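Note sheet for the following structure.
Yeah, one chain of the complex is gone here, protein chain that is, but the others are all in their spots.
As written, the chain order gives the labels A, B, C, D and E, with residue 1 at the start of each chain.
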Amino acid sequence: MFFHRQELQHSAKPDAPDAVYARKLQEVLGGQYGEITVAMQYQFQAWNMHLPGKYRDLVFGIGAEEMGHVEMLAVMIAQLLEKAPLGITGDAVQDDPTVAAVIGGTDVQQGIVAGAGARPVDSNGNPWQGSYITASGNLLADFTANANAEMQGRIQVARLYHMTDDHGIRDLLGFLLARDTMHQNQWLAAAAELREEGVEELPVPSNFPLSKENRDVAYQYLNFSDGAAAAEGGWASGPTPDGKGEFSYHDGPTTSAPMPPPTHPDARFYGTTDVPDTVEKVAGRIQDKLNKE
Amino acid sequence: MFFHRQELQHSAKPDAPDAVYARKLQEVLGGQYGEITVAMQYQFQAWNMHLPGKYRDLVFGIGAEEMGHVEMLAVMIAQLLEKAPLGITGDAVQDDPTVAAVIGGTDVQQGIVAGAGARPVDSNGNPWQGSYITASGNLLADFTANANAEMQGRIQVARLYHMTDDHGIRDLLGFLLARDTMHQNQWLAAAAELREEGVEELPVPSNFPLSKENRDVAYQYLNFSDGAAAAEGGWASGPTPDGKGEFSYHDGPTTSAPMPPPTHPDARFYGTTDVPDTVEKVAGRIQDKLNKE
Amino acid sequence: MFFHRQELQHSAKPDAPDAVYARKLQEVLGGQYGEITVAMQYQFQAWNMHLPGKYRDLVFGIGAEEMGHVEMLAVMIAQLLEKAPLGITGDAVQDDPTVAAVIGGTDVQQGIVAGAGARPVDSNGNPWQGSYITASGNLLADFTANANAEMQGRIQVARLYHMTDDHGIRDLLGFLLARDTMHQNQWLAAAAELREEGVEELPVPSNFPLSKENRDVAYQYLNFSDGAAAAEGGWASGPTPDGKGEFSYHDGPTTSAPMPPPTHPDARFYGTTDVPDTVEKVAGRIQDKLNKE
Amino acid sequence: MFFHRQELQHSAKPDAPDAVYARKLQEVLGGQYGEITVAMQYQFQAWNMHLPGKYRDLVFGIGAEEMGHVEMLAVMIAQLLEKAPLGITGDAVQDDPTVAAVIGGTDVQQGIVAGAGARPVDSNGNPWQGSYITASGNLLADFTANANAEMQGRIQVARLYHMTDDHGIRDLLGFLLARDTMHQNQWLAAAAELREEGVEELPVPSNFPLSKENRDVAYQYLNFSDGAAAAEGGWASGPTPDGKGEFSYHDGPTTSAPMPPPTHPDARFYGTTDVPDTVEKVAGRIQDKLNKE
Amino acid sequence: MFFHRQELQHSAKPDAPDAVYARKLQEVLGGQYGEITVAMQYQFQAWNMHLPGKYRDLVFGIGAEEMGHVEMLAVMIAQLLEKAPLGITGDAVQDDPTVAAVIGGTDVQQGIVAGAGARPVDSNGNPWQGSYITASGNLLADFTANANAEMQGRIQVARLYHMTDDHGIRDLLGFLLARDTMHQNQWLAAAAELREEGVEELPVPSNFPLSKENRDVAYQYLNFSDGAAAAEGGWASGPTPDGKGEFSYHDGPTTSAPMPPPTHPDARFYGTTDVPDTVEKVAGRIQDKLNKE
Partner (left out) sequence: MFFHRQELQHSAKPDAPDAVYARKLQEVLGGQYGEITVAMQYQFQAWNMHLPGKYRDLVFGIGAEEMGHVEMLAVMIAQLLEKAPLGITGDAVQDDPTVAAVIGGTDVQQGIVAGAGARPVDSNGNPWQGSYITASGNLLADFTANANAEMQGRIQVARLYHMTDDHGIRDLLGFLLARDTMHQNQWLAAAAELREEGVEELPVPSNFPLSKENRDVAYQYLNFSDGAAAAEGGWASGPTPDGKGEFSYHDGPTTSAPMPPPTHPDARFYGTTDVPDTVEKVAGRIQDKLNKE
């Protein structure tokens, strides 16, 4: 169960309205790596988790915080839109070309659809969607996904920080950046703890019998482009992070197989096929002719 | 530039057709973490990269290999569909209830739309989409995204491995599992190398001035659920992975701010507002009445 | 801010696993009118609301409850999938055709992607999306949207009730049906209260000056099909619900205007146009010829 | 069957081209509550209806009118784009910064894709989609959905009215506003008639046996937020609109159930689980080691 | 304007209900090449057309017919679902495994969402979307798109024909196949007429000055794969269909250019860059340290 308190985790109050910035801020509210994504991702991981205890409590504990981050951003966007002009009529442009200059940068649906409000979309107006989240049931994979989500999110907030001079917005972003710092650290710590405790190891999933994979190519770097520098990296020689092999470097594939012959599905799929079917086709046409007569 | 060779990296030949499995295999071809995703993700990372040398060569080198993995799966799916029945007419069900039993599990668009062919969709028929990929320009974040993608992909292939007895399919999956093992190791090695060389550090992005974020909350675990076990994890105390702080544990938020008052946008957005606007509304209605008379 | 408690509002425990039903239940979790939709819809309405007091408290009060409904369904689905078979290999079908019979009805991504877990998608696997929600800022319109959402939701749960014999599932559905009963009643009561208090009236938005709309056609039923019975309804004669007019019935349109002539955009859009442009085209081709020589 | 007449229901002729406004108008053509939505929604309701007579004739009668509204908007948009500049090259900006000022506000696909034409998308360029419509087969629910659609549509047209000074556009919008007034009234009248005739009642669906729902919580207002004012509304006490109960007010949930224990799906889903599986994992790793040797 | 008549163009009555087939038929109703697509495509082409007369009348004339085809399919689907079971409960499967066998093949949303009705989706439940249509304003291109749409549509109907034995369904499909035959012929005839009249030519758009394209590579077949047989086709030598050149065959590219150096955007985008930025990063870290002290 979830309980709501009509308070924010941090102040979300701009110094002044800014309809153009209100659009940009949608990215970290409703974008691929926005707050709705992490809120939903952590909660679905919690609901599907097969393990009681600290890992599940962790995911539950953070999921609800992220819902509160969605709220801070939505409330901030609504205020940024408070004095949003309805649009630019001819006269308005004449009066103030500077205001007109930035009008192209607004999200017109924030006005037409939401009446100067926040929306569950990204900064280009694409609706948030369930396929943004990751919850596989495998914790080492999912915590890596979480670490990535917090990194991408912090990068986006950092970029947004420089796109405004408003102290109120920067104050909120400074808070979100710090929480992203925490969450990056936390997921990396949790991923490390999974490995230390032997709950999960590399390669993920670690309990799939390695004997069933083709071990010959399991540590080969195969270079399918012509850049020679890839041979200099730590992925081209030396021990592998999973501790189970040695990297080796190869220019191009080390294996190959002939392309199988084209398939011949049932003729009634009407795909284009070669001779045998053509005969059949001719027969079909003859039948047509006979039927016509 | 890309060049194609009419050979496969590994044999992709099922022992027997299996239309139900052909649908399931779509997940790792055109799903969120399918081969189209990684092929596109690595190539966009390469095209947008700001750094010449080994890291760019690495991303280019793998991107083209993944395109070849898309191809192996597409060719495999086409063969699995080779004897796919067009559908189940009344008589067919009578004749063979066992075949009928599994017909519900096929992707009907593989037949109706593609004529017994592979499609750029996932195992539920959702089209592949550009929003599956990640390419931020920040390599530590993106290599973490890549490691996650290879983990999720390997988990899905492992699950698919147990959903068939066909030796030909398992042979291909065993090859893909090994390449995912390599790629997991490789991205983790590359991420570590970025940190060792000081090219990028934690928290990502590491060159955003920490002084601008709210350091007070940068290492606090805030528990927004009521599971006490979260306090036992390595994310609740001790040094943080970025080496810049100490984790601390807190039950609930350590900060709060009042909810800002509701906004009052331009009345011509026709949102519902309180008294002052109601007066305006009454005036509007009087004007309407006058106009009517 | 949101706080989570590791308890459910009502028991969510099936008598037995049922992977086919787990797919169907996704509709009311992640479908157009599923619980994610109402949770998000009410919260966005709250964050964007321009009016403090009882209406905002109402929307906040319900929004968090609906998040808890999402949770009950997710937890139920995870349990329904607990013994889900990985898939149907040849042998399995031979052993038990009855189990095989229903395998087509499962959501394969619940297995391959989520490892036997719930997903933020509908019963056909379409991801939940932000465009399912409605939050215009106009409360009479939005409460009507909410009443509709609760009606559609209750219809879907009622249908799902008959698709299972499982007592545990039916117990949860009986609870959800009752809450939908409450919420239908509540939104209709709230919509009526808005009108009684004069906060908003019909037609919505009521403070748009009626003098600016074309009042001649504001109460005409125009029949664009050939079914005569439409004239018998209460919408064809008598006073209108907004109390501002009388319905009248008309067979077909009462107004018409000629189709404007085709447009002639800039020739460099390369649309196909008539004579004047053709001349231009000829000139272009002559120029090409001259350039060639 | 549908028949087209090359005439419009009302004049759709702007005084002057306006490419920025052409983008905004896309919202009510191809948006969530645009004319394509209502045209499709009413027709699908008609095709699926289980009841002959006045209700079906009503839905058929309006559906075809709405197709004509799509046409008026498309024709209007094409004219607004008639003198649309192809884009802004460097010189053009130098010559006229005012024109340049608004160029950001255009839908670039109207130019690049449609050659200065209307498109089946909303004002942010999101394609219209089938999931915008509602047609459940239950008329009281669907007519409530229709009333909402007409309300949302009229709000959006009212907002758009203030975003232009053009008399031709305002003339068309004044016509559409009036038709939305009619359609709001009509659907509310039809919904009331369904209830008066006893065809359908509250709660929807009214013929689901109430004895099967959990009547204890069917009229309880449960406050999951901390705003006290929700207790003052008509939904917190007094008789319910369905005439079958009395509202009561409760601070928080009146029921609760323990969270069920985590699930344990088949180990071959490779989700992370606790001790018993870890043993299995160790065994797997031993087997790997043995296989290697 | 559009007018509806409560009659169908052809009988749409199945001999017997068939819920599995009802799902398959959704493809040609709401799929990429279903009837909604062609109805919308032809109408948008008409509304955007820049040319009065026979071509515009043609597109208007067909668009309304296609709306009637949507209707026939929707009505057919509703009837196919008339006796659709609500679902498969345990007992039902025991009673009749054959019915159970096909239950996996139904579209569960036709039941849960539409109450045994047609939906604006394809056979995998993906909603119809505006991005399926093509209307560029260039008639030769668009009529080629139309010919393709009618070909793909006829192929899908032909495949569906073999998936049923029902005479009523086959009767309707036989009618649709014939109309697709007509429409294929018609669009090819219209495309030829455009070329004969000199309204548009190859290459499309024909009035773009050829002198501005790189004529050196305008007729070269460049083989980027290693299949030698491509040299045998009519596209590898001889005159070109546009009558303006001669095909030539080349193994691989005839031109090349070096990859430009990596870009260096503003450092505040926090992309990973090489040495100069690293210096900057170090400075940032020093500043952080100083701030901390």
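Assume contacts are C-beta pairs under 8 Å (C-beta built on N, C-alpha and C of every residue); 3 or more make two chains touch, one makes a residue touch a chain.
Just so it is clear, the structure is predicted and the values come from calculations on it, not from any experiment.
Considering the complete complex, the chain that is not shown touches A, B, C, D, E. The chain omitted from view is touched by exactly one of D:Gln6, D:Ser237 or D:Thr254, namely D:Gln6. Of the residues in chain E, those that touch the hidden partner chain are 6-13, 32, 53-58, 60-65, 68, 75, 78-79, 81-86, 111, 115-117, 126, 129, 131-132, 134, 136, 138, 140-141, 144-145, 147-148, 151-152, 154-155, 158, 161, 170, 174-175, 177-182, 184-186, 188-190, 192-193, 202-205, 208, 210, 212-225, 227-235, 240-242, 245, 247, 253, 255-260, 263-266, 268-271. Take chain D: the residues that touch the chain left off the picture are 1-6, 48-53, 55-56, 86-91, 93-94, 97, 100-101, 103-105, 107-109, 111-113, 115, 121, 124-127, 136-140, 194, 198-200, 205-211. Residues touching the missing chain, restricted to chain B, are 1-9, 30, 40, 43-44, 47-48, 60-61, 63-65, 67-68, 70-71, 74-75, 78, 113-121, 127-131, 133, 135-138 (touch as defined at the top).
Quick note on the criterion: only the chains that are shown with their structure count from here on.
Note on interfaces B-E and A-B: more C-beta pairs are in contact across A-B. Listed for chain E are residues 1-6, 48, 97, 101, 103-105, 113, 115, 121, 124-127, 136-138, 155, 159, 162, 269-270, each touching two or more other chains.
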